[in-house]
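One protein chain is absent from this view; the other protein chains keep their places.
A and B label the chains in the order they appear, each numbered from 1.
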Amino acid sequence: MTSRRSCRLKVPDGNDLVEAELVYELSKDDLVQAHLDWAPVRLEALRRLHESHRPWPEHWHWDWSKKAQMLDLLAYRCMGIECEGHFQGLMMVSTLAVKGRLASQLGKPVLYIEFLENAPWNLRSLAGKPQFIGVGIRLLEAAIEFSDNEGFGGRIGLHSLPQSENYYRKYMTDLGLDAKQSQGLRYFEMSTEQVLHFIERR
Amino acid sequence: MPDQSIRRTMTLNLTDAEMRALESLSIQKDLSKTAVIRQALRLYQLVDRRLSNGEKLFFEDKAKREKAELMVMI
Partner (left out) sequence: MKAIRMSDEVFRKRAMEEDGCMISAIGLEPLFTKSEETSRHAAEPAKEPIRFAFSTLISYRRRALRLTMEDLAEKARIELDELLRIEEDANYIPEPRTVHQLANHLKLPIPQLLVLSGNVTSANAELTEAAVRFAARSRAVEKLNREQSDALNEFVKVLIKQKVETEKK
């Protein structure tokens, strides 16, 4: 049986929180199903963006079938937030620790987030009014929990897409453009102190 | 409750040298010994898969401009 726990998401209007579930380990089929659910909405959004000459989200060319194959390996784990019968957000992490680059945790094990994505209907720039908000937060929370349980101290790291940089700067350290990669993405890390702030401080 | 994936316990028989290596890695990497073993298993499987797919694994010494292929039987 797939391991799950309850969590809550926020609705866009008002302060209400709705019940959802964090699924700790998605199978390949789960990932493919999520892709199929998201594809028509994403395609429609792409058409509208194209017609209005607006750029489309950089990550939408991701090769999902290749990502699904990665789940054959212990080295990768995919988690998702499920609500109302659909995955509202997905995240894949590498279970092989990477070395911390932040000065305060140089060389310490860090959980690397391979990808993190909201369902297209939750993106305000595409859907107008999102169905749920806070999905990304719940996934970051899940990553921190997983990191802690793996013995990595809750530390997480990721490469941000440009549209997300401002958000990550609030709670993580921007370590700048990654010289080892040519895609011009910035690398962010969250230390154990930053984790405490993110999870607990109002 | 957090991740409740079923876990099984096994006894590991290691030589003194292997145990020292495990303890040393545990300290170096700031991971428990169990976490080190789990990391090793994940890496082993990943490397094995990529080698089986026909890829090669190299160590590179940029200063000496040398590359050495990993030739172990995995």
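Heads up, the rule we're going with is that a contact is a pair of C-beta atoms (placed from the backbone, for glycine too) under 8 Å apart; a residue touches a chain by one contact, two chains touch by 3 or more.
Keep in mind that this is a model prediction, so the values were computed, not measured.
Mapped onto subunit A, the interface with the missing chain covers residues 5, 7-10, 12, 15, 17, 39, 43, 46, 50, 56-65, 75, 92, 94, 96, 98, 112-118, 123-125, 130, 133-134, 136-138, 140-141, 144-145, 148-149, 154, 158-161, 163-164, 166-168, 170, 178, 180-183, 185, 198-202.
To be clear about the criterion, only the chains that are shown with their structure count from here on.
Of all residues in subunit B, those touching subunit A in their complex are 1-5, 29-32, 34-35, 38-39, 41-43, 45-46, 49. Taken together, the subunit A residues at the contact with subunit B in this complex read 3, 5, 24-25, 72-75, 95-97, 108-109, 145-146, 149-153.
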